[in-house]
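See structure below.
A protein chain is absent from this complex, but the other protein chains hold their places.
Each chain carries a letter (A, B and C) given by its place in the written order, and its residues are counted from 1.
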Amino acid sequence: MQAINLALKQEMEKDETVIILGEDVGKNGGVFRVTEGLWQQFGDNRVIDTPLAEVGIISVSIGLAIAGMKPVAEVQFDGFSLPMLDQLYNHAGRMRKRSQGRWHVPLTLRVPHGGGIRALEHHSESVEAFFTHIPGIKVVTPSGPYNAKGLLISSIRDPDPVVFLEPKRIYRAIKEEVPEEEYTIPLLNSQVVQEGSDVTVIGWGAMIKTIKEAVEQLQGKYSVEIVDLLTLYPLDEKTVIDSVKKTGRCVIVQEAPKTCGFAAELIARINEKALLSLEAPVQRVTGYDIPVPLPKLENYYIPDVTRINKAIENVMSF
Amino acid sequence: MQAINLALKQEMEKDETVIILGEDVGKNGGVFRVTEGLWQQFGDNRVIDTPLAEVGIISVSIGLAIAGMKPVAEVQFDGFSLPMLDQLYNHAGRMRKRSQGRWHVPLTLRVPHGGGIRALEHHSESVEAFFTHIPGIKVVTPSGPYNAKGLLISSIRDPDPVVFLEPKRIYRAIKEEVPEEEYTIPLLNSQVVQEGSDVTVIGWGAMIKTIKEAVEQLQGKYSVEIVDLLTLYPLDEKTVIDSVKKTGRCVIVQEAPKTCGFAAELIARINEKALLSLEAPVQRVTGYDIPVPLPKLENYYIPDVTRINKAIENVMSF
Amino acid sequence: MPKREVKPKLEMFQILNEDGKIVNTREMPQLKNEDIKRMYELMVLSRVFDDVALKLQREGRILTYASLLGQEASQIGSVLALQKDDWIVPSFRENGVFITLGFPMEGLYQYWAGDERGMKILEGRNALPVAIPVGTQVPHAVGIAWAMKLQGRKNVVVTYFGDGATSKGDFHEGMNFAGVFKVPCVFICQNNQWAISVPRSRQTASETLAQKAFAYGFDGILVDGNDVFAVFKVTKDAVEKARAGKGPTFIECYTYRMENHTTADDWKRYRDPREVEEWKKKDPIDRLKKYMEGEGIWSEDYEKEVWDSAKAKVNEAVKKFESVPPLMPLDMFEYVYAELPPELEEQRKDFE
Partner (left out) sequence: MPKREVKPKLEMFQILNEDGKIVNTREMPQLKNEDIKRMYELMVLSRVFDDVALKLQREGRILTYASLLGQEASQIGSVLALQKDDWIVPSFRENGVFITLGFPMEGLYQYWAGDERGMKILEGRNALPVAIPVGTQVPHAVGIAWAMKLQGRKNVVVTYFGDGATSKGDFHEGMNFAGVFKVPCVFICQNNQWAISVPRSRQTASETLAQKAFAYGFDGILVDGNDVFAVFKVTKDAVEKARAGKGPTFIECYTYRMENHTTADDWKRYRDPREVEEWKKKDPIDRLKKYMEGEGIWSEDYEKEVWDSAKAKVNEAVKKFESVPPLMPLDMFEYVYAELPPELEEQRKDFE
């Protein structure tokens, strides 16, 4: 959270076309306090509270971006991002094409993402697969403070529309050294966060933390390689494929509902490029095809250590 | 098209809670003439021209459905259905849950779907994967007049929200006997439209026609089994898995952009349930991750006979 | 420039002023003493419910909660203008509405504790569940109202939402449908001046919210939302008009959110305490109390009785809420479809 705040602050200091807009991002500093202090520093023309209108936020941002601004728009919660899909699909991702290169849309949409904070209904959804199916946009999924900062700076600077999915569950949960200096992480990047040789576990966003916990619990029973997808589109496929080729076994962890989630796309690619290396079917550990339950049950919905380890056992014993 | 018209007419005669609403569906009979004559027969209270407002159409239909009507809403073209995703995701698919069973939403959303009619921009998109990722709704993909009629009747009668994707390219292209009598096809149904033993080719909607043409062109070089997915969610998975287990090779044809399309989900399931039977990676023949080109190039975008047969050759020679 | 602009002026409708005096006798609805007492008792009950909710939240027994403090007159006054089988389409701040409808308060606590069973819709009541995505419920109300009309029923729909909701496209598209199809729907906008930290002036440049109705071809009314008589009267008129087939009405209840947006919020970050102080003087309960005192239908004893009874009811509800058996994890697969599709059947099995 502080990492994101810092990235915003530094980019705004550096480039005065960068502006922030969204609901409650100004004086209030955002409902997650991500934009804390920025309104005070940059004023009402650069950190802008908007009316309560998600279509307005994204579509007005498209206009701002066309005309030379670099809007960093915020949608307050993942569940409210769906009204934005139309403008992303029919306009943001096409303006470059439609104007035959004359205009482009360098906007960043920040989406606090996923569950696990015991919030109200519609505040805990994982919606990345809607975005990754939209041509012309990029989808970025940081998993912790360090990479969040570098990826956000790259996203803001990227000339194309970027959807930046912030795992809200770890806004405060992960403590990590984040360098003061500015640095970027390219928007085509997956990281092997732990090397291993028996099985590859792939995840992104908040799931990386859970995966690490799960693997820790295995106490070295298997040699697990963990791959963190920092960008979903474009995807650093090579890292994924290389890892699966090496281990021959794979578990994918996704918080979103199972059917047509991003895990399916990964399996399709593994099938296309590493089928012969597979020694077991790739296993998905995912949310279910139901609305995210209210807090009393949401922890049964979100992939947890037990389910991940069961899947690892399954692929290992196949 | 006549089949759909007939299904609507018969259901409306039978059940007076069935109403049609959408843009130009009334006097004008719909831009594709699918609702031709219905306004004349049933009048302004049952075949209703609405304001130009896709969110309005779907959300007002949700209200109508809760209060005992069976709305059959039409969105004029696929590209304009995206504003509806929010209401489908956050309301239609959840009302049963949220009211703990007190209310449900028996609406049908008809979406003329896909490309190939040399239409304007945003009139040729394939958007099924957005819908199949939404919990609580069903997604139906007829491929010809006969199954369209039976599936539409089932969709209208279904107590849950159904998105009915009509392949507009074959509105007029396929001539087929359609019985006058009413009949239903269950909303969990895939059909083996041609049996074979070498390779399974899976498709849905307009692609079935193209697949058939492709296979015909092979002139029996391979024994091809064609599977037509009449419903994507729920999916009649057994038919798919059985076929792939039998043939060991599979090509999936999808008009939508490749990444995170429904083909990926199919591959994930094949991986989970038939991996050991696979003799080659499942091949996807799909649209590209770009906006559907304007008519001059759209035929290069939509999977065609050549690309399908190339994929068949690829899996056969793997 | 020639006269080609529109700038009409909307006045605020009031019956009972801040001192508890009737300022508009002609419009004062005919209410029996019991009716007035009922209004008062329900407002007090809602306030006690609310107060305890905040307490339960601080103690971690319920989760994020949205207080209705200050908005009691808007909620109770309007619901009381309805018939029993009329429809209610609420937003998320309408605990006072649910209480007036007779929803068990333990269910409300349960809901705010993150247990979906709490939103079980009371049999015999036509209400939709809490809607969190702002403004998205408005067109549902329109659809239901339209169904009433198509079915030839005489029921009316009332939907609640805030000032923030008027910025959403869903609100616009729904309102527009309502005007075109002249449906029996009453739109109640509780303009509590804030959408979390965003003040009304940043929400829209429109001078009043009520005037937005003009864009849809029907009446917009601005009413003092802390005046329970005015709210009741205006809603009653609108509901009767709708029932008579004369179409929708938009009512802006001018009120104030006295509390934080939700318990996750801290209003001191963005608003001036003096503003809050000013609004305290307009409190809807105080105002009605003064009126009743003037009319001789209030006494210290009565006051004590009302609050004691409210507290007892709420305590009872808290007890019931705390003794509810826990949800079963498998319950999450319930109520998704009429029949579980095979995918979900499998996922459910997987879960076990």
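Going forward, contacts are C-beta pairs under 8 Å (C-beta built on N, C-alpha and C of every residue); 3 or more make two chains touch, one makes a residue touch a chain.
The structure presented is a predicted model; accordingly, all values stated were derived computationally and were not measured.
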Among the chains presented, those that the missing one touches: A, B, C
Touch criterion as defined above, residue of B:61, B:141, B:210 or B:259 at the omitted chain: B:259
Just name the one of C:93, C:168, C:261 or C:282 that touches the chain not displayed here. C:168
Missing-chain contacts on chain C, rising order, are 1-11, 13, 24, 26-27, 167-173, 176, 179-180, 182, 202-207, 210-223, 234, 237
For chain B, enumerate the residues touching the unshown chain of the complex. 23-24, 26-29, 31, 49-56, 79-80, 83, 118-123, 258-259, 288-291, 293-298, 300-301
Touching the absent chain: which residues on chain A qualify? 19, 45, 50-51, 53, 55-56, 59-69, 71, 83, 86-87, 90-91, 93, 95-104, 135-136, 138, 158-160, 188, 233-235, 237
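The definition used in the following text is that only the chains that are shown with their structure count from here on.
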Measuring between Cα centroids, which chain is at the maximum distance from chain B? C
Chain centre separation (chain A, chain C; CA means) in Å: 36
Centre distance in Å when chain B and chain C are each reduced to the mean of their C-alpha atoms: 40
Counting only Cα atoms for the centres, state how far chain A is from chain B in Å. 30
Shared-contact residues (touching 2 or more other chains) in chain A: 55, 79, 83, 121-122, 259, 288-291
Which chain C residues reach two or more other chains? 116, 130, 133, 169, 336, 341, 343
